[in-house]
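My questions will all concern the structure given below.
Shown here: the complex without one of its protein chains, the others still in place.
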Amino acid sequence: MESIFRKLSSLSATLILILLSAIFVVLFLYAKPAIKEYGLHFLIDPRWDVTVEVNTPKNTDKIQKDKSVTASSNDTIPTDSEDIAVPTDSEDIAIPQDDEDIAIPQDDDDIAVPQDNDDIAAAGDVQAETNVKTVYGGLIPIVGTVLSTILAMLFAVPIAMGIAIFLSEIAPPFIAKPVGIAIELLAAIPSIIYGMWGLFYFGPLVADVFGGSSVSLLVAGMVLAVMIIPFMASLTRDSMNTTPNVLKESAYAMGATKFEVIKDVIFPYAKQGIIGSMILALGRALGETMAVAFVIGGVFSFPHKLTDPTVSIPVVLANSFAESSGMSLNALFYLALILFVISFAVISFAKFYFLREKK
Amino acid sequence: MENFNNMKVMDIKNFSFTYAGASKPSLKNINLPIYEGKVTALIGPSGCGKSTLLRSLNRIHDLYPGNKYEGEILLKNFQTSEMENILEFKKENELINLRQRVGMIFQKPTPFPMSIYDNIAYGLRLKGIKSKSELDARVEDALKGGALWNEVKDRLNDDARGLSGGQQQRLCIARAIAVEPEVLLMDEPTSALDPISTLAIEELVTQLKDKVTIAIVTHNMQQASRISDYTAYMYLGELIEFGETTQIFLNPKEKHTADYIAGKFG
């Protein structure tokens, strides 16, 4: 009995490793057709679900640029004979304005291609033999994910540090305790609630203050920030609290101000934990779906300005997954794989370098 | 000349012990008899290895992998009257059997998270005793033997963790003697207790020794001289001197022993 249980428990622990590997493998397998088809170009291709003509080499190249977004991405435009058709803003997965059920947007209604561009391009062709293929590229959601996360960190880090300092060094216990609990309650609120609040209250406020759309990259970044602040603040405060009192006391005894003690004693001592918690929060922000889905706008295009709507990888997955099949599903898995690898790398980096278990 | 061999319940022969990952042994070549029906005290300054030695006698070190034993620790098999080397026990059930014959009390009282009754009955149930009447009888005997019965007889179903420190330690002793072991090992059993509880337990030890051989580690020399029949003085992993308690304390053979007892160090 004893040996049975011992083996069982060892198996359970190994299951975690197996699970993680399985996720990676499965994602990869389902993404493979898309990986084979689009290769690494997927990472820099801004087109999604764009039907293009694939011509045999002998026609005149006419690279038609749509007047919208791709100005800054010249180098992403392939110089082969394919034509570039980029979806214009108004036709994309707009969340609040649509009548459609946003959870299941129909593929052909959304990230769709203005067919006219194809026709214009095709005018340059003289070949009778044309094949069409659908191109998927992940650049826009990748950019959206990265930008929204960076924005979130920009807002969250100073505030979270401030809260941590307040809880750890400034507030007397009778204040620190309830405030600490309040911050942890913030962390417990489901992300979908943040989404709703962001959509109906925070977004419009941001739009009033900064102009632009009430669902945008900026709003998403800020809502994300509010979401990761409690997490970051808690971890940072815990790290700061590990500083031995004697260290702090000796600094005070030399006449240091509180700020100086924080800057010169606590932060260096707790450096690992603090940096680790920031990176961990970053990793979490990368994968956040619900809060961002409500407020990022769901428009599959580059944001020209911070206050433009756009998409992130989790948002694309949330909106398009259920109704996808074939290559579009593979492309979505490709996106999921990219997200998984990036998050995993960031979180592992935080965990294995900074927040290592000292047992 | 008395034939001491008949009276030994355990015999430690050329025993050395090295902790996992340590470069030097913590116990070097110990030769020590444990006489039946007597109280043997292990004394010495901190780090001398007395607890390490005690814990080898029920192989509790085996909970932590990587330790190395050398030599022999013999335990008398009461069926065959032969001495078996407990260091050769490898199988789980051999070790379980060993620990039912050689019980242990720890420095910190360790009541199990269950009722007083269940605490005492735990070892009995492990041995397969199921009948309620037998359990009831043996629990009562054990609690009486542990000088705890009168205090708890009306609240046997209360959680054992509600008892005071001294009561908890007596509970642990009752729990250990319920399975009727041949030897009882006590690792500084009173160092975490107040003086009154300490005295109560010392009295208990004196009463118990007729039924079970006791080996006790203590850093309190007065305690050793009060309650033990034999004393072993250890220093830095070696056995410096062993003999009857009166002789060790009044007439130590080694200067080292004399110095320790006089309080010159430790």
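Labels A and B are assigned to the chains in the order they are written; within every chain, residues are numbered from 1.
Please note the rule applied: a residue touches a chain if its C-beta (ideal position, glycine included) is under 8 Å from a C-beta of that chain, and two chains touch if they have at least 3 such contacts.
Methods note: contacts and distances are computed from a predicted model.
Per the UniProt record, the absent chain's protein name among "Phosphate transport system permease protein PstA", "Urea carboxylase", "Transcriptional regulator" or "CcmD family protein" is "Phosphate transport system permease protein PstA". Shown as candidates are A:Ala34, A:Met153 or A:Ile347; the residue that touches the absent chain is A:Ile347. When the missing chain is restored to the complex, the residue among A:Ala233, A:Val311 or A:Met327 that touches it is A:Ala233. Taking the complete complex into account, B:Thr110 is the one of B:Ser16, B:Asn29 or B:Thr110 that touches the chain left out. In the full complex, chain A touches the hidden chain at residues 1-2, 5-6, 8-10, 12-17, 19-20, 22-23, 26-27, 29-30, 95-96, 98-99, 101-103, 158-163, 165-167, 170-171, 179, 181-186, 188-197, 199-201, 226, 229-230, 233, 257-260, 262, 280, 283-284, 286-290, 293-294, 314, 317-318, 321-322, 332-333, 336, 339-340, 343-344, 347-348, 351-352, 355-357, 359. One chain is missing from the display, and on chain B it is touched by residues 58, 60, 63-65, 92, 96-97, 99-100, 103-104, 106-108, 110, 112-114, 122-123, 126-127, 172, 175-176, 179.
Note that in this section only the chains that are shown with their structure count from here on.
Here the CA centre of chain A is 62 Å from the CA centre of chain B.
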